[in-house]
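Every protein chain except one is present and positioned as in the full complex.
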Amino acid sequence: MKETKGERRLFASKEFTPRFSEVDSMSIVWHGSYPLYFEDAREEFGKKYGIGYLDIFGNGYYAPLVDIAFQYKKPIIYGMQCRVDIYYRPTAAAKIIFEYEIRDIKDNSLCTTGHSVQVFMDKNYQLMWMNPEFYENWKKEWKVTE
Amino acid sequence: MKETKGERRLFASKEFTPRFSEVDSMSIVWHGSYPLYFEDAREEFGKKYGIGYLDIFGNGYYAPLVDIAFQYKKPIIYGMQCRVDIYYRPTAAAKIIFEYEIRDIKDNSLCTTGHSVQVFMDKNYQLMWMNPEFYENWKKEWKVTE
Amino acid sequence: MKETKGERRLFASKEFTPRFSEVDSMSIVWHGSYPLYFEDAREEFGKKYGIGYLDIFGNGYYAPLVDIAFQYKKPIIYGMQCRVDIYYRPTAAAKIIFEYEIRDIKDNSLCTTGHSVQVFMDKNYQLMWMNPEFYENWKKEWKVTE
Partner (left out) sequence: MKETKGERRLFASKEFTPRFSEVDSMSIVWHGSYPLYFEDAREEFGKKYGIGYLDIFGNGYYAPLVDIAFQYKKPIIYGMQCRVDIYYRPTAAAKIIFEYEIRDIKDNSLCTTGHSVQVFMDKNYQLMWMNPEFYENWKKEWKVTE
């Protein structure tokens, strides 16, 4: 994760060990588990900064994922101790963007990178073209500037 | 599945092939996938007899699983062609009970057996102690007698 | 969990919060997630007592689940803090039997009960009718008597 000068980055981390049921017949974690690890990271971030699913719901919105990508750098093997790091990437758009890194705790080597983009919908499934007020307030509170 | 004399049995069947992501490092389907196969069978049954999740929802109810069990007879291996059979088991209780069998299509041998029990809840999460009217009507329509 | 007089019980516990992706459209954890929570409990037990999947593999065996059942007592809701407790149930058979309880940490109320049965297979997929030697040694080490 490249740090830009003067940038204040919001982030969270969560340690995990892959489940036996998450590995395939080569004992490697199946790529379809990465969205789960990313989700765990978002929940950790949400708890830390008060912007979890229930906070968003409580304000009358829903924030579906509209774009997700991940790149596999090194296999995650059953028995490894891992850590997923999540970074908030500021944007002027009415979106929530996160970047992710999964690392092998033993040597801090990078296993997976990725990102996700969420938009806001109201409870009638209408897409929001501008940030909801509660989210603008949250950005001010955390001094997030894009 | 033991057939009782004179009993009219409602049932449905669905063919499937296990997904690569459903097998473990021994190339055997992970047992945690069985609830998915059973769910697919219930949906097939629901479509055939007009008693699917959306039918139940449309009548104001929700039918959570409260009891599920499965027994493994023979491993399901990646590449096998399988079939899940679902049988409706009549009961006087305010419950929906199904029995399941998963078979290897090649020789009809039995891989898995199981059952599930569902109850009715209304949309305020209140458990129903008697069958909802729509379900009583459904039982009459299909001449289900316990 | 009924304690039998004089019985020495091996057990482990793991705290968890359900994932957003594990709840259904009623905000209740889908029952198909219970096998995952039980798996997490077995891994915790395996680490605590040296009888995890990799220990079993390392000794040349595989221990597939052949029987699993769970009963739903109270819904697990998104946002709840939960704990899964796992208890080892001694048996003379060539099996590993566990009992499980999932509780709401807030008031210790019981959400789910269940059990699982595992058998031993060697790496040629042959079922073992007697306990492998390493498992007999493990039982002696932990003074497990059935």
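By letter and in written order, the chains are A, B and C; residue numbering begins at 1 in each of them.
Throughout what follows, contacts are C-beta pairs under 8 Å (C-beta built on N, C-alpha and C of every residue); 3 or more make two chains touch, one makes a residue touch a chain.
Everything numeric in this text was worked out from a predicted model, so none of it was measured.
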Item to check | Residue among A:Phe11, A:Tyr49 or A:Phe70 that touches the chain left out of view | outcome: A:Phe70
Next on the checklist: Of the residues B:Phe11, B:Tyr53 or B:Trp142, I need the one that contacts the missing chain.
Outcome noted: B:Tyr53
Checklist outcome for this item: Of C:Tyr62, C:Tyr78, C:Phe120 or C:Tyr135, the residue that touches the missing chain is C:Tyr78
Item to check | Contact set of chain A toward the excluded chain (per top definition) | outcome: 26, 28, 31-32, 35-36, 39, 62, 64-72, 75, 125
Checklist entry - What residues on chain B make contact with the chain left out of this view? => result 17, 19-21, 35-36, 39-40, 43, 53-54, 78-79
Item to check | chain C, residues in touch with the chain not shown (by the definition above) | outcome: 20-21, 23-27, 30, 32, 78
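Definition applied: only the chains that are shown with their structure count from here on.
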Checklist outcome for this item: Nearest to the mean of all protein Cα atoms is the Cα centre of chain C
Checklist outcome for this item: Across the interface between the identical copies chain B and chain C, with over half of residue numbers shared counting as same and under half as different, the residues used are same
Item to check | Inter-centroid spacing, chain B versus chain A (mean Cα positions, whole Å) | outcome: 36
Item to check | chain A-chain C separation of Cα centroids, rounded to whole Å | outcome: 30
Item to check | chain B and chain C, separation of their C-alpha mean positions in angstrom | outcome: 24
Next on the checklist: Which positions in chain B are in touch with at least two other chains?
Outcome noted: 26, 32
